[in-house]
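Once you've had a glance at the structure underneath, I'll fire off some questions.
Excluded from the complex is one protein chain; the other protein chains are retained at their positions.
And now, chain A:
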Amino acid sequence: MASLWSKISAILPPTEEQFPLQFSDKVALSVVEMLKRARQQLYGDATSASSRILTAQIILDYSWERLNTGTWRHVDKEWRRVYSYGCLFKAAAICRRSPSEEEILQAIRTCDMGLLMGAAIMENILQVIVRILQREIRTLAKEEDAHENIEAKKRKIASPHVGLIKDELSVPRIKCPSLESFNANYLLPLKPVILEGIIDHWPALNQHPWSIEYLRSVAGCRTVPVEVGSRYTDEDWSQTLLTVNEFIDRYILNEVQDSESDHKAVGYLAQHQLFDQIPELKEDIRIPDYCCLGEDDEDDITVNAWFGPKGTVSPLHQDPQQNFLAQVVGNKYIRLYSPEDTEKLYPHQSQLLHNTSQVEVESPDAERFPEFVKAPYLECVLRSGDVLFIPVKYWHYVRSLEISFSVSFWWS
């Protein structure tokens, strides 16, 4: 059985000379020197593991500072590439000499940081390394007690009894419409609708049903961004990085109590391009055919994952693109307001939140926002297997009624 290092070596360029380190002059020469030193240490035998890790860490720390200076969209892509190289050198250094399971997890986390914050290098080599490392973890896990698998029961989620959606306010539903009829009746007039039956073929609902156990097995040790706090308009809202296992334990199953407070904090794996980071999950979903009615290439469609416990709330807001919101697991209560009624929805004045309403949809302050109750709306409970079409700029409010996993497709 080949050692882990030999598997990683095999996907790296065979020699130091063939290892690319090309950067624009945006990257300081001293940093390039550091990168060359790291490359030299990678291909040499004389260095100690701690030296290699130190060199990589310096590259990471320096580029991390660049990534955190100014606004994200102004960060030069070159610095994100440098950061990814830092992750590559660090992961390689960790895996050099028979790493323990803990060290392999650390290397996976390092690669994930590169995938999340960096930019693709060497044909997405970090992704390739993660795959190798995950296989290694699974091999090690198989050697552990088998009885653990028996104890992990598939959790059956009972459907909660939901308050009745009034017929006259409910979003219309249609089963597998033709492209032409969807285009004519909903896309062109920009009318919301729930499409039924159009994701029945997804592996996520068939061969690989997205249960908690499945998600753990495919992505448990991967690091993802999690939003903590009841909603993004709150003062105590923040983002943190957790492995999927930690997120599930702490925020989905609530097995780890937040000792500071009695009430459990809400954690939401929200608006994250999880499927770029974890290709195994991408294979469980499909881009809806109806997206071809837009102008975008498939590559330009933004696919986001939304995975969280009961009670996650997305405040009333609008997005600049068309949206197909596919519900895979669980149920969500959704309310929709037309962009024609925007003045009754009191959007925030600030540039940062101008696409978000100030109003608490399910308990509106009638004194501060008197027009709100006059705004007409549609509502629904989006169930597993449903896909909601949210037309561009249509205001939407979402609250999960139980553990939920949705996938959104933003297209134009």
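One rule holds in what follows: a contact is a pair of C-beta atoms (placed from the backbone, for glycine too) under 8 Å apart; a residue touches a chain by one contact, two chains touch by 3 or more; residues count from 1.
To be clear about the criterion, contacts and distances are computed from a predicted model.
S.K.: So one subunit is absent here. Using its UniProt record, which name fits best from "1-aminocyclopropane-1-carboxylate synthase", "RCC1 domain containing 1", "Calcineurin-like EF-hand protein 2" or "Hemoglobin subunit epsilon 1"?
M.R.: Listed in its UniProt record, the absent chain's protein name reads "RCC1 domain containing 1".
S.K.: Of the residues A:33, A:61 or A:300, which one touches the chain left out of the display?
M.R.: Hidden-chain contact among the options goes to A:61.
S.K.: Which listed residue, A:70, A:189 or A:320, touches the chain dropped from view?
M.R.: Here the residue in touch with the unshown chain is A:70.
S.K.: For chain A, which residues lie in contact with the unshown chain of the complex?
M.R.: Within chain A, the residues that touch the unshown chain are 58, 61, 65, 68-71, 74, 259-260, 350-352.
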